[in-house]
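So the structure is just underneath, and the comments pick up after that.
Omission of a single protein chain aside, the complex is shown with its protein chains in their original locations.
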Amino acid sequence: DVKVGMITTLSGGGASLGIDTRDGFMLAMEEANRNDVKVIIEDDQRKPDIAVQLADKMIQSEKVDVLTGIVWSNLAMAVVPATTAQGLFYLSTNAAPAQLAGKGCNPNYFSVSYQNDNLHEGAGAYATQAGFKNTFILAPNYPAGIDSLTGFKRFYEGDLAGEVYTKLGQTDYAAEIAQIRASGADSVFFFLPGGMGISFLKQYADSGVDLPVVGPAFSFDQGILQAVGEAAVGVKNSSTWSKDLDNEANAAFVAAFQQKYDRLPSIYAAQGYDTANLLLSAIDKADVNDDAAFAAALKEADFASVRGEFSFAANNHPIQNVYVREVIKEGDVFTNKIVGTALEDHANAYVDECKM
Amino acid sequence: MSTILIIEQVLNGLQSGVMLFLMAAGLTLIFGVMGLINLAHGSLYMVGAFAAAAVAGVTGSFVLALIAALAAAALAGAVIEVAVIRRLYDSDHLDQVLATFALILIFSEGTRWVFGSFPLFLDIPDALSGPVTLPGGIQYPLYRLALIGVGLLVAFGLWLLIERTRIGIQIRAGENDREMIAALGVDISKLYTLVFALGAALAGLAGALVGAIQSVQVGMGEPVLILAFVVIVIGGIGSIKGAFIGALLVGLTDTLVGIFLPEVLKLFMDAAPATSAGSSIASMSIYILMSLVLIWRPSGLFGARA
Amino acid sequence: MSLLSVKSLTASYGVSQALFGVDLDINPGEVVALMGRNGMGKSTTVKAICRMIAAGGTLEFAGQNLHALPSHKAARLGLGLVPEGRRCFRDLTVAENLLATSRLGDWDMGRVTQLFPRLGERQSQLSASLSGGEQQMLAIGRALMTNPRLLILDEATEGLAPIIRQEIWAAINRLKADTDMAILVIDKTLAELEQVCDRAVVLERGKTVWSGTMAALTPEISERYVGV
Amino acid sequence: MTETILATYGITKSFGALKASNDISIDLRPGEIHAIIGPNGAGKSTLIGQICGSLAPDAGRVELMGQDVTTLSTDQRARAGLGRTFQISALAMEDTVLENATLGAMGASGRPWRFWSAALGDRSLRARAEAALERVGLADHKTKRCADLSHGQRRQLEVAVALTLEPKAFVMDEPMAGLGAEGSKNLTGFLDSLRQEAPILLVEHDMDAVFALADRISVLVYGEVIATGSVDQIRSDPRVREAYLGESA
Partner (left out) sequence: MSRETLFNAALLLGLIAVPAWAVMTDEPFTITLATRAVILALAAAGLNIALGIGGLVSLGHAVFFGIGGYAMGILAHHAQSYTPLMEWPFLIEGTKFMPLIWLLAIVVSALVALVIGILSLRTTGAYFIMITLAFGQMFYYFAISWSTYGGEDGMSIYVRNDFPGLNTLAPIQFYGLCLAILVVVLVFSARLRRSPFGLALNAARQVPARVEAVGMDPMRLKLVAFVISGVITGLAGALFADLNRFVSPTMFSWQFSGEIMILVILGGVGRLFGPVAGAVTFVALEHFLGGITEFWHIFLGLILLAVVLFARGGITGLVAGKEATHD
């Protein structure tokens, strides 16, 4: 039997992401309907020390074999190294910080989502394709924000009209919008996850500045879009998944998710779903206690991903397409549709740093 | 950097200050005037925003949404006061801290229980959307101008209430010596329930007004709570005027330092570290401001009373 | 019928009982002294009457059972308290202190400042920065502003200069002559009490041990219960 | 030996337009009780505040045992030998009577920087505290919390705490306030005996006590000393009668 420990955020501000992750993951588990896999779910409250404590509990008392579910990079950094150091497997449903992709990579650690930079790189590639020449870029002042702008610049070939770091958790962007207006930019890239993005988009739409905007999928997630409303319509964003991605697995997933939870799935749900299916595929092939064999089984990625083509790069991070989506209104619901592909079969920038 | 931009940023600073005042106003009333440390003030702010979003979602009317926000927050405030706070006036400030912290937990998760985990939608009314052109060619969102107006009105109204009316005097007297004012025939309990409801309503109003241009989500109240505390402490607890000046100071500092410090640093160092160092210091700026003010005047700018 | 009627009053602070049976009656227009050594329960009696602490026994004012009323309602029946230690509202100005509790009646700002001109002079000063004596005047003025039927002065002249003391006694005399306000006074100056009061009630260890007219208060009795 | 224990020279203090102290020079000699009287609001407490260091004078000088203490803080003055009582009792209400007295003994004996041994276990501290309580008649209430004392008892404790300091000079702001007739009488007797230990600067409105105790009286009106003299001189001074005493006395 395999025991899986899921640590994710189920209460407080960021709960919606964790709930989607859990629901996607559990949907796959239910569909598989097997009794040799047991999942234990705990709420990390988005606090690193709680996450560490839960990991300890799952490892020491529950004796799990695999951990998964963490949404946030800083929590992942707190849990993942210690987990893999103790010989357990960790499958990331979302957070995939650079440290764990490069020098800190580990044969027992797999990111089933992406590498954190991927969507930003996609946005940068799109900005280049779209012919943007002078983009204004902004992100919060914390490691993920800095990585984001770096990732964008990696694939963006035009000039920068401005580069601004905002406060983490900032809610008022009037000053930045004024800067954008004055900068002579021809476009805007922003990475502002969660409520920050909602605030920015609403205020941007109301400001009268109407330069094209692009951002990573985090700010255009199914859960968030309804709160942004009209202000988001038409905005382009980069994503590795979309509900209208044309493949069989995805169609089935979207339908089943809607059926079961009565809402549209988000990218977090999709990643959770994929993670569970990857895990199940490996369990069928190898014994979880045989580290090498199980790692190899995971690495084959022999499952039907809702993202279509899916394989792992040398550092156990996905090779996949990054798409460009546009926000649209479907009836009463705001959602995304794919309008192009920014990067094809894209891996990540850290593969070479990883020695394993 | 053009003068227009500088003027616009000063305007932004002032406007964010007024918005802060709107949030701080209710807190000043409760904290400053009634002497109660109400950590749950942020929750009332959230209640207002959620009530507004829910009603706007059903009726589509912003006016109704505002009324709902006021009513829901006032009601929540009155209920809290009667059920919990009333028993705590005589006890330690610390008991109030614990109790209102507990209320935060209850409100946050209660709201999530009722409305789900996803942020809600609340938009500004059509009549107030879009920018207007100010003299000098500055484009400025009309809604934000409206916010400034409301903030000024609230400031003036509150000042009148507290400083100029008999009820205001009685409230302040109650803060000094509750037992005594009651023994002299003033129904201070009822008065305090009213004040608490009023403070809560103001928080709810702020939540609804600000929620229209920010995100309406669980936990939205706590960062605001801290800022509001900073504001009233800088201004001097119990002083409406102080809260107003404090809010403007904080708004200006926050906006201008964040924008201009990286630029200034770029004169001395490379662009990338300048941006990052500049914004790091900027995020601390209001706290630095507050400690400087308090080191200089230990009871805030207008806190002669404390 | 008496304005205030107190019988077998008991009261405790937590576990320690302070009153064991106080009897006290006041008729309209009467000035009564409540006497006793330090710590015998005078202030506690006053607090019980004003419903500031819970008490047992009979407690009636103007025919109403005070036990049934919260403190502010009791006060509105016409109890005007000048508490021990003055307890002015520190952060309020003199004028605000007076306004805070005023109720319609003969007493208003004008009349109070006439009684204590110094309060008029310091109208806009914060009461915390008043001198001790000024605060005492303010506390009396504040109680008068409620237009009470029974004025209760706990330590009526504590900390006042002799000349002001005389003013206050004069004021009490005037109140006695001009109005039918009843007055309950606690003060340590026996000689002065004797001049203004009609009757005295003496407490010892939380009990009424003597009551009678001022004339009947012989030196032996005051020596025994008050120590002079 | 210095002729004066405590003296002020030209103390001046204004609150806005109000001159609360105007060029006040007074002194306190060994073995005497020097009473300061004056109408309410004349500036007595303000003067005491400046002597004890809680208020800084705008101009003028305070000397204790010939040493200029004007720039010293309150606690430094206390250690230099100034023992004061407050007009409104300032006691640690949650603590017991004995603890309050021990606090005084501790301050006087030097530093509170001992973190391990129990304060009440210190024999000498305790003896000093208990002796002071004994003298004011609170010995029976040692273990009561201050909050449970009556007003009058608190006044007694206020004096006891000052006693534990064994100061060079006492400064007392209305120690009789709130004491019953009997209490005043007792305290009067007590202060009378206390002057042997250290002289007392006494602010008091209780004229019976003042006339019984004072060697000298200074009269303060509107921040100025209008008269200084013996009991009889002051009693018969028409200005004093007009400003302060009225018809009484």
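What to note about this one:
Letters A, B, C and D name the chains as they come in the text, with residue numbers starting at 1 for each one.
Convention: a residue touches a chain if its C-beta (ideal position, glycine included) is under 8 Å from a C-beta of that chain, and two chains touch if they have at least 3 such contacts.
Every value quoted in this text rests on a predicted model; they were computed, and no experiment measured them.
Looking at the complete complex, one finds that the omitted chain is in touch with A, B, D. Note on the undisplayed chain: of the listed residues D:Glu99, D:Glu182 or D:Glu204, the one touching it is D:Glu99. If you put the hidden chain back, the residue from A:Val4, A:Leu17, A:Met77 or A:Leu138 that touches it is A:Met77. Checked against the full complex, the one of A:Thr68, A:Gln115, A:Asn141 or A:Thr335 touching the unshown chain is A:Asn141. As for the chain not pictured, it touches chain B at residues 31, 37, 84, 87-88, 91-95, 97-99, 101-106, 108-110, 112-113, 226, 229-230, 233, 237, 276-277, 279-280, 283-284, 287-288, 290-291, 294-295, 298-300, 303, 306.
Counting over the whole complex, chain D has residues 52-54, 73-76, 78-79, 83-84, 86, 90-96, 98-100, 102-104, 106-108, 111-122, 125, 142-143, 145, 161-162, 164-165 touching the chain that is not drawn.
Residues 10-12, 42-43, 47-50, 52-53, 56-57, 60-62, 73-74, 77-78, 81-82, 85, 97, 99, 141-144, 146, 168 of chain A touch the missing chain (whole complex, contact as defined above).
Keep in mind that, in the parts below, only the chains that are shown with their structure count from here on.
In terms of the stated touch criterion, the partners common to chain A and chain C are B, listed by label. Common neighbours of chain A and chain B, by the contact definition above: there are none.
A simple rule picks the central chain: find each chain's mean C-alpha point, then take the one closest to the mean of all protein C-alpha atoms, which gives B.
Annotation: C-D is the more contact-rich of the chain pairs B-C and C-D, by number of C-beta pairs in contact.
Using the mean of the Cα atoms as each chain's centre, the chain most removed from chain B is D.
Centre-to-centre spacing of chain C and chain D amounts to 29 Å, using the average Cα coordinate of each chain.
Multi-chain contact residues, meaning those touching two or more other chains, do not occur anywhere in chain C. Viewed as a contact network, the protein chains form an open path, each link joining two chains that touch.
Of all the residues in chain C, the ones that touch chain D in their complex are 13, 16, 36-40, 43, 84-85, 118, 129-134, 136-137, 155, 158-166, 188-190, 226-228. Within the complex, the chain A residues that touch chain B are 11-13, 15-16, 19, 141, 146, 163-169, 171-172, 174-175, 178-179, 181-182, 194-196, 198-199, 202-203, 206-208, 223-224, 226-231. Of all residues in chain B, those touching chain C in their complex are 166, 169-170, 172-173, 175-177, 179-189, 238, 305.
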